[in-house]
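Below is one structure; the comments refer to it alone.
Missing here is one protein chain; the remaining ones are kept as they sit in the complex.
Lettered A and B in written order, each chain numbered from 1.
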Amino acid sequence: MKPPASRSSPAAAFREWRLYLFVLPSLFLVALFAYFPAASAIYHSLFDWQGGEAKQYVAWANFNRAWSDRVLWDSFVTVAFLVGFNLVKMLPSIALAVVIHRLRSERWQYLYRVLLVVPMLVPGLVTLFIWKFYLDPNLGLLNRLLDATGLKAALVGLDRLAGWGVFAEGVPIGWLSQPQLVLPSLFLWGFPWIGAVGVLIYLAGLQAIGTEVYEAAELDGIGPVGKFFYIELPLILTQVRLNLTLLIISTLQGYGLQLLLLGDTGGPGGRGMTPGLWMYNRAFIAGEFGYACAIGLILFGFILALSLVNNRYVRTRR
Amino acid sequence: MKRRPLVWAGLAAFALIYAVATVRVLILSATASPVANAKVTVRFAHFYLEPGLREAYAQIAADYMHLHPGVRVEQIAVPQRIFNAWAKTQLIGGTAPDLVLVDGGQFTLEDLARHFTPLHEWVEAPNPYNSGTDVADLPWRETFIDGLTGSYDSRLLSYYSIPTSLFTNRVFFNRALWREIFGTETPPSDYEDFLAACERIEAWGAARGRPLVPLAGSVYNAPFLIDFLFGTQTQRRQFEVAWSAHLRADLSPSVALLQGRWDFSDPALQAAFRIVRDVGRHIQPGFLQLQRDDANFAFLQGRAVMLASGAHEAASLRAQAEFPLGVFALPVPGTDHPRYGAQIFGPVTEANIRPAGAFGLTRTSREPVQAVDFLRYLTSQATAARFAALSGWLTAVADAQIPAALDPFRPVTAGYANGFDLSIRRRHPDAKRVADTNLHLLIAAGSDDAAVAAYTAALARDYPPALRLDLENRVANTRRNVMRQDGNLAAYRWMSQAAPDDTVLKRRFNEVAEQIDGNEAENYFIMHELARTAAATQPPARP
Partner (left out) sequence: MTPAFRLSLLLGLLAPVLPGAEGRPGTLQDGWELVTLYRFNEAEALFRRLADREPSREHRYALAVSLLNRQPKSDRTVAEARRYLTALVKESTAPDEEITLAARFYVARILQLHQSKPDLAAARLAYRELSRTPGGGFWAEVAAVKWATLHVYEVTPWSEKAARLAEAEKELARLTSPTLRKDLQIILADGYEKFGISLPAALHHLEEAWAAGIERGIDQGDFLARMGELARRIGDPAKARGYFTEFLRRFRRDERVYWITQKVADLEQGDRR
């Protein structure tokens, strides 16, 4: 008598072939909308292609050109600044998660979680437009605040001492129209930098910490700050690492923020030019779709490398 | 199995909704058109959703249907944002309307060749709807303001669209505020008056503690002023460096820069920088980060007295403004201006403005003859006048009567082509990017000399490499077109030999040969100069 086939054997799988039909539609959609565009980008990066039907195979010419493209490499410098900014911007979310976690009342914890989630209903694009308005030199909230609090005068004074040539008496501050202020504006954007998703992810991690750990820490005389560094932070490092990876990827790839705030040239002096925005510029402004695909692949290479570094060196210990 | 009542209720609701929808569709399709049993349907699609335009097209379509019983004309208005994707899907699927707007630069060469019908035979015949007028015997193309040159595709050697409108640029102003400041509603008559007016507005606002700027500005609006004035200073230089004596503004300045025949220390360019700074100082601060709506907002809210924009904005500004709106053409310095006159040839012509609202005839049209007939009707003298009156937009038809409200927007044809700006007629995107990203240096606070010097230095460093890249791209594009035309040469050669009596084929063959030779020669000249100037060799002085 033949022994029954194991549940995971190929024979068993073949017998249950009907089940795979349920997976096929999703697989097909993922292949069509996620993998096919990526494969197409790889393919077209080897061509001189203007987006129509006509294209000519040029092998590595696009990549050779990217190697000496100063704008592209300068944009990586810009994005390095943006990654640094975003690392700093992670801290308020972690701090808020810890604060909410330490609230004794569960009702208040719930209320704060709801308050965090409600703004998520506002589409991201609307938030960007609101920030663009805040940064408006004539009507924006930021300039009005600086004027009302006297900080503008302080900045003007500081400018005179330091010789920046950015802040002047009676001249509205052009946050996005002066090259020196482009990066600071991109840093300021999103203040107070509390991302609901990040806070909720950290909170979930914190809530997995057992109360006995805290009791043991109190017995050892560890104060609130110590609890954060010795208990909470190490135990949410998995979530931090996940967020860091996602943050790096989105910052490297992202260009929507810069496109909306600064236009397709990256703003005055091209200071806001990121690799993603340069890719957009090459494709849709210059019509160099093949070259844009090559830039996309270079960007992919960077993201992959950074993700590997992140996974290797941002260790989690339990 | 006993079904639950809820299931029956759901089915009943579904059936009811389906029945209502079906009946509604039947009623609508029966009553929508005065010609319910039309034998012929012509559909036209566009993305102009501005107030007045759809209504104008609808009225003209209705007039045409009354003239032609049995013909139905259907308008399809699609938002511009999705028009490109929508149109391409329709074209590829073979379900495109008979007439599709080709204005937005959304169609590539292959799209035009594959999906649109050349119109050269139609445009050479007179427009029958012009009979009884002065232009009754003129070829249809001659009845357009530009002679239809803007619709001619030099790569495909034919006309591929028929325009219906035209956009000129003007300065809108708040007449009420103007009267309050100046005591009169008369706009400035010359350039110095214009600058003086800007300064007066700023002083008036400062004296009353009211934040008021002379010119609303944005990355969309500022070029109407800046590029235009810049061009007045390169007007003479443009023709001095032209590689051909054809007297037309072309791309010669870009090669001339490589050849060293002008640079940024050139008096014309220095004057251009100064004139931009003159006016740029009076545009609302931070305009480099603002969009079109921001500028419109500032103007409509009374925070800016003037707004430079296109004629197509007039109707929507009139609808939204709570003050009386005035319009004037931006005055330019005369040839006797002490500072800027030396570089100017004379008044600037608007005869070279490319008309818009251009419809192409799709190859899948089932009624091409009727569709073209509708276009003829739409662009006849009488209908064009009606279109202008209904829509509030200028018409692309020459000499058509326009309402008095549009008179200020009528193109001024008496003049010379304006000079080049740093985008070199918007054909050099990388050069334009460099010019735009350094513009903040030119309008920075501080001394005029320092600002001009800073801008000059930045352009001298960054502009030539960007221009070279643009020219190299242009050369590559022309080379691609010529490669494709090689196929045409063989095809028309074969076909004209197979049908030796067919004069149309013979003519197409000659046109293709002429075009290839001409394009190649010009391309090789540009390549020659690119290669030669890479080695920094200077040309000998001209005879």
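The criterion applied here is as follows: a residue touches a chain if its C-beta (ideal position, glycine included) is under 8 Å from a C-beta of that chain, and two chains touch if they have at least 3 such contacts.
Everything quoted here is computed from the prediction, not taken from an experiment.
Within the full complex, the chain left out of the display is in contact with A, B.
Touch with the chain that is not drawn comes from one residue among B:114, B:303 or B:427, which is B:114. Think of the hidden chain as still there; on chain A it touches residues 47, 53-58.
Although one chain is not shown, part of chain B still touches it, namely residues 109-110, 113-114, 142, 144-147, 149, 152, 154, 157, 243-249, 349, 351-352, 398, 413-417, 479, 482-484, 486-488, 490-495, 497-498, 507, 510-511, 513-515, 517-518, 520-522, 524-525, 527-528, 531-532, 537, 539-543.
The definition used in the following text is that only the chains that are shown with their structure count from here on.
Only residues 108-111, 211, 213, 219, 284-290, 294, 298, 303, 429-430, 433, 436-440, 444-446, 473, 476-477, 480, 484 of chain B touch chain A when the two sit together in their complex. Chain A meets chain B in the complex at residues 48, 50-54, 56, 135-138, 165, 168, 171-179, 261-263, 265-270, 281, 285-288.
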